[in-house]
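Note that one protein chain of the assembly has been removed; the remaining protein chains are unaltered in position.
Up next, chain A:
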Amino acid sequence: MTMHPRAADFPQSDLPGVIPHESELTAGVRIEPGRSYGFFTDTTVCIGCKACEVACKEWNNLPADNLGLTGHSYDNTGALSANTWRHVAFVETSGCGGVRDTVEAPFQSGWLMMSDVCKHCHNAPCLEACPTGALFKTEFDTVVVQQDICNGCGYCVPACPFGVVDVSPVDGKAHKCTLCYDRLKGGLEPACAKACPTDSIQFGELSVLQARAEERVAVLHERGVPGAYLYGTPGAPGATGDLGHLNAFFLLTARPEVYNLPAAPTRPANRVAPSLASGLAAVAGLAVAAAFLLGASDRRRS
């Protein structure tokens, strides 16, 4: 990767302040309001270092969730939660019944690792469900919970088809990845993407990322990874059921379920009208029955 010409202007280690439009130097993209930004997480180059998890916790001041061992390979984080906004999944594909093979192919090809995150859906179910307007679409086309408005009703939690949003028992508010809204406002790329040492997590403008991802899939197919596909781009698995597309999308090499992702999630808001209409029809029918029953007794008496 070539160095950005502006990077030569900042050779010193101690900087007096934030570099203007720093994301240009680190991610090759200038962050401007009104455009769509997102993550492209290429799982084929993830090495499972969890630098993203740590960077996220550091930047967002999030406490640890679990200090024990889960027994699920090297995944001791478990799942995304109110305090964990990046989660690296570890899947061991070789070996059987939990016993690791004694023979391994080179390059650790028996591993699948994926850094999971909030998908920042185009038609975000959490946002559509939020009754207070605490969840909103930012000027960067990302989905953020406003902590000064959320009243902890918890309706966004079951609304999310990916099991991302969580209510914290500590402060009673919903929390999830903000795609580093504060950093984007300051022209910085999100902490996880900046910390990722292999560029498995790439931050950028959505259309650019999607084109780059298509290219990467083609390259992988050429190199003999026929199972590589995108999850969350328009028309792909994960972007089903009227969700549109996911601003944080993934390149996967196994079924979505292997990574704990749904193959065909749906948009819950599409179920509002059918269920309301059927319920009201049933009640209206019974109300007509009630009018006949009560009215009939009237006639019979008179």
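Here is the rule we go by: contacts are C-beta pairs under 8 Å (C-beta built on N, C-alpha and C of every residue); 3 or more make two chains touch, one makes a residue touch a chain; residues count from 1.
As a working rule, contacts and distances are computed from a predicted model.
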Name of the absent chain as recorded in UniProt (options "Fe-S cluster assembly protein SufD", "ABC transporter", "Polysulfide reductase NrfD" or "Ferredoxin"): "Polysulfide reductase NrfD"
Residue in contact with the excluded chain [from A:Met3, A:Leu69 or A:Leu294]: A:Leu294
On chain A, residues whose C-beta touches the chain left out of the figure: 70, 72, 75, 78-79, 89, 91-97, 101, 103-106, 109-110, 112, 125, 128-134, 149-155, 157-167, 169, 171-173, 227, 237, 240-242, 254-255, 257-266, 268-272, 274-276, 278-280, 282-287, 289-291, 293-298, 301
